[in-house]
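What you see is the complex with one protein chain gone and the rest in place.
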């Protein structure tokens, strides 16, 4: 369940993307009330970096459905950021509470996840024990996603985000084999340190949730001719979204199955993603 | 836009109806996450009478979506009541706050509404002024529904619930004509004083939201052969629901357009509903 | 019963004042847990203007106690503003809900109030009727404070804030006389349009809650030698606080009883306040 998106580029008022694009994240959540496939009404979160200091991301997280949160609407109109991530949650088991809302944070790092660890009740204790003791107390909530993030931190996320994700997911899959859990990992992941953006599309059974990246800003500009801010987007401004935005064909590149994504200084690479 | 149901009969653990029937109210809200037509995630409320004292209804109301409210699940399993009403809300304009959650209450009276007053922003001040000054301070929230309830109280709801609803809605329609608002009233209404239950299905354009009443308890028993509590229902135990429960055909009688409903001492009557 | 403060000057990270000054607003609320006179735990709000656009104030309001709101802590560290107001609430009668949290807003105007209208239940309907019909629908909550703001708007707040407050309070006092309510008005008020700041200290019985303004920034700098940001405050940067900060003697000027305050282009005036 869940959906997320991320933006990196010149400073943008975050509401431009969350509310004022067709099929923006909140629009999706509004839209789903009108007949879309799922409701993501179990809380949400936004994390953003400031232009003046990219080492201290801020978060606004809430257990309200995103569509009816009055504060989110206010903040979205007033916060300008060169890099932000937003996440809407559909809980699958763990409680609806602020500490279970994405993005999760460690120092300058933000992390979002659309998906789940299957057999989490069976695996949870093993995974908790594998988290580095120095990171243990950073686990504030009770989700599989936050635990996956702390495993990735344990396996070196701050030095090599995609490699650490490969090792963390590989570890989950090995523990799952020991415990007789099939296909434990599902989802897409977004990671940032305030300068760069990484993403992963992977599932143990290789039928992963979708992940898209904007092809170029020209397409976005053409789609929203009346949106002044979007008209001012420049080459290198990029949007990553976890779920397909159907009628924006041409504007989006689908990230292939079992693939990572890295956006660094405007350079996009998409290495294969191979848990080990 | 909202759904409600009501039960009157022998004392029943309210969770039997809210959670453990097919297409119960919370099931509907859960179901809507899986693809149903609408989401009713903007708060909810339950009002119930105690067997030992039917003059002091209790309420539990919350701004959480009903499907993820942990307290509702607890209470539903432990509260037993001979008459209760539940409501899930999809807000159309007014804020998501507890004072806007149904049921509304005045003394021993409870009131739920599935629908809206069209042109409410235009009409609101006129309607507020028409509320009896002695009732004015009882308006705690900002919904059209609560205001309609206080108009009905002003027009004699405590003596003649269906007649007062006719006068209140007639008044709204006359004010709407003055202000150039077409078809101002839409919806179904449920009313109780702890002993009796009334309902209304009406809209100014005579295309009202649906309203159903259980035909007889035999049908409910047959549909849930494994539910011990429902097996113990007796003749005279009745359920009123605002929205059609599709696959329970045979178990439900649709209340006709522009019709009232009265359940008093086990006697069901369905007079025409004619605002004046 | 509530406290508030306001800042106008060069852009300041709002947390500097809310959290990192001695006896800042949140500190007060934390402090009150340790033995202070009152608890202001019934919600709070912050309203701020952006340097780049002073016509669209943002608000973050919540029903949580300010001291335990995780989002406030986040926002306070990341929002920079040349003019902001913060308010912590101790409810006296009206529900704890977001629409009852200060600051209230109308267009570019923000409004906070520390105090109450005595006999509000008796007076409420008269006051609601006196609000200009075009402003009627802007009343989102149920507090005396928001209603007082809308009366002041009705009496011309946007053209003459202090004069409109005199007329609004004069009106409340005249209605109170009609209804036999003694001493209906109590409190201090803060008002801004994003450029200028006004305040009022007044009560019908002339025993008003306190109101203070920072004498000069030198004093603040001397009191917090280790706070880099405060060291950078310039002449003309001013703080207005509703409650006395005892050990900052010398740094604060008490606003006299029945007095208004106006801060415009760095010029402070304190005219007498005479309801009429």
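Labels for the chains are A, B and C, by order of writing; each one numbers its residues from 1.
To be clear about the criterion, a residue touches a chain if its C-beta (ideal position, glycine included) is under 8 Å from a C-beta of that chain, and two chains touch if they have at least 3 such contacts.
All figures in this text were calculated on a predicted structure; none of them were measured in a lab.
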| message | Can you list the shown chains that the omitted chain is in contact with? | response | A, B, C
| request: Kindly state which of the options B:3, B:61, B:102 or B:125 is in contact with the chain not pictured. | output: B:61
| remark: The one of B:21, B:40 or B:98 in touch with the missing chain is B:98
| request: Out of B:75, B:130, B:223 or B:253, point to the residue that touches the absent chain in the complete complex. | output: B:75
| said: Using the touch definition from the top, which of C:56, C:96 or C:268 touches the missing chain? | reply: C:96
| Which subunit C residues touch the hidden chain? | 32-35, 37-39, 41-42, 63-65, 67-68, 70, 90-91, 95-96
| Considering the entire assembly, which residues of subunit A contact the chain that has been omitted? | 95, 97-99, 121, 124-125, 128-129, 133, 136-137, 140-142
| remark: Touch rule applied to subunit B and the missing chain gives residues 48, 50, 56, 58-62, 70-71, 74-75, 77-78, 98
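Convention: only the chains that are shown with their structure count from here on.
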| remark: For the copies subunit A and subunit C, the interface residues, called same if over half of the numbers are used by both and different if under half, are same
| task | Return the distance between the CA-based centres of subunit A and subunit C, expressed in whole Å. | result | 39
| note | Among subunit A residues, those touching two or more other chains are 70
